[in-house]
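Every protein chain but one is kept in place in this view of the complex.
Letters are used for the chains, namely A and B, taken in the order the chains are written, and counting of residues starts over at 1 for each.
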Amino acid sequence: MSGFHTHALYRHEHSALHGLPSQVKIVSLVLFVGAVVATPRDVLWPFAIHAALLIVAVSIARIPFSFMAKRLVIELPFVLFAVLMPFIGTGERTTVLGVSLSIAGLWGAWTILVKGTLGLGASVLMAATTEIPDILEGFERLRFPKLVTAIAGFMVRYLDVIIGELRRMRVAMTARGYDPSWIGQAGPIASSAGSLFVRSYERGERVHRAMLARGYTGAMPVFERVTVSARDWLTGMAIPGLAWVVAIVSWVVR
Amino acid sequence: MSTPALEVRDLSYSYPDGRRALDAADFHIHPGERVALLGANGAGKTTLVLHLNGILRPSSGTVRVAGLEVTDDNLREIRRRVGLVFQDPDDQLFMPTVRRDVAFGPANFEVGGEELDRRVRGALEAVGMEDAIDRAPHHLSLGERKRVAVATVLAMEPEILVLDEPSSNLDPAGRRELAKMLDTLDITMLLVTHDLAYAQALCRRVMIMNHGRIVADGPTEHVLADRPLLAKNRL
Partner (left out) sequence: MHIPDGFINGSTSLGAGIAAAGGIGAGLRHAGKRLADRQIPLAGLAAAFIFAAQMINFPVAVGTSGHLIGGGLAAVLLGPWLASVVLAVVVGVQALIFADGGVSALGLNIINMAIVAPWTAWFIYRGLRALLPRTQRAVAVAAGVAAAFSVEIAALGFVGEYAIGGTGGAPVPTVLIAMGGVHALIGIGEGLITGAIVAAVLAARPDIVAGAADLLDPAASPPRRLGRFVLAGVGAALLVAAFLSPFANSNPDGLQRVAEDKGFVETAQTSPVDEGSPLAGYKAGGDGVIATAVAGVLGVGITFGIGYGVVRLSRRTKAQR
């Protein structure tokens, strides 16, 4: 439903997670990822629990696992990097299936894979259960600097417009036989990008005029203040809270 | 004699490079009237429109909206009174949701809470887009965006609706639907366009602009029947 260029991340369902206010979900995401990253890497059991917590959240949200799996494919580039680690690592080595691997590299690969995947999974889950305008409003309610949220709002609003114009330009160029194979042929891309920037800038000027025409005096107006119940916060903090308990315990018993 | 909804007196404006865009333009519009301002591209129509709410300031002449003169001190109230609908709805719908866009205007005038909600819903109902309230503007079709753009200014309860090329880029069905919707609105209207059919369908009175001056002003049937006049003004 959000239909954003390559990442169609939002999936419309009716679930407890979909209904949670977005600022709760944002804080929940940051805390959960923090707990995962804070967990020491040389123990395995805490990550099993972190993964279980994430799976529970995905089930509550009624997001199909195939949906999650497809979005996790984005991870591929850093999976490759992780796989290389045991081969190029230093220090003590061990032999697995006749191949010499670095122990530090193996631990490194493990860390990157498990933390990266859990972090990505949590991010994807939030995006899947929260529409983009709601996420932006969540940041406003979390009292992020107004300049930042205003710029982010305009950016998100016009992203599709600009990407659409970029795509049309590429189609028009390809239709005229333009198929660059090396950087020296990038002239037309750059020229179109330049005119796209000029058009974007001019649109920014027109948007400002439209804002003035509706009474804008320099500060974005205040819309409704949504109050969030304590219950919503408790619901949202349950899983990250548990994750932090796990992280702290794993440090203590190490 | 009631106060004109809009009064433009001897309005002149030159661009920084010296070109004359407006040349003593002069006219007034009464409450309840629907007037079309016709002109070819480059006649000065958009420049005139930007003077009506003080975005551009003239070199000489005045603009009055429901009796209030456009000056630096009155800009805010002027902009509430003049509901300006821009040519490209994407310039006018700049918030992440339709609700926010329609609420933006009144919210700037300290309208809030239930009253704000009522105005947003009312404006969207008037244009037939109440179902789109929580959608993102870029998911709407061009015709739908044009209608929401009208709602964004209706929510401010203006004295006059000024539309800049409302029918541009719409397909025939889209143009008909928009015209139908505009026809149902009970508000003073200035339709700036070069679409003669639109002027004919919606307005009783037509003005023609050329080289920054008003060269004709009369009932629609008379002005549009005058072929030589239209041809002379590239219409």
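As a convention for this text, a contact is a pair of C-beta atoms (placed from the backbone, for glycine too) under 8 Å apart; a residue touches a chain by one contact, two chains touch by 3 or more.
Fair warning: this is a prediction, and the values are worked out from it, not measured in the lab.
J.: List the shown chains that the missing chain touches in the full complex.
T.: Result for the missing chain's touching partners among shown chains: A.
J.: One chain is left out of this view; which of A:41, A:62 or A:141 touches it in the full complex?
T.: A:41
J.: Of the listed residues A:156, A:228 or A:248, which contacts the missing chain in the full complex?
T.: Once the missing chain is taken into account, the touching residue is A:156.
J.: So which of A:24, A:61 or A:114 would be touching the chain we can't see?
T.: Touching the chain that is not displayed is residue A:114.
J.: Under the stated touch rule, tell me which residues of chain A contact the chain that is not displayed.
T.: Those residues of chain A that touch the unshown chain are 4-5, 7, 9, 26, 29-30, 33-34, 36-38, 41, 71, 74-75, 78, 81-82, 84-93, 100, 102-109, 111-116, 118-120, 122-124, 126-127, 132, 135-136, 139, 145, 147-148, 150-159, 161-163, 166, 180-191, 193-198, 200-201, 203-205, 207-208, 211, 216, 218-219.
Keep in mind that, in the parts below, only the chains that are shown with their structure count from here on.
J.: I'd like to verify one number: the distance from the centre of chain A to the centre of chain B, where each centre is the average of its C-alpha atoms, in whole angstrom.
T.: 41
J.: Quick one: in the complex, what on chain B touches chain A?
T.: Contact set of chain B toward chain A: 50, 53, 55, 76, 79-80, 82, 84, 86, 88, 90-97, 100, 103-105, 107-109, 112-113, 116, 136-139, 152-153, 156.
J.: Going by the contact rule at the top, pick out the chain A residues touching chain B in the complex.
T.: 2-3, 132-133, 136-137, 153-154, 156-158, 160-161, 203, 206-207, 209-217, 221-224
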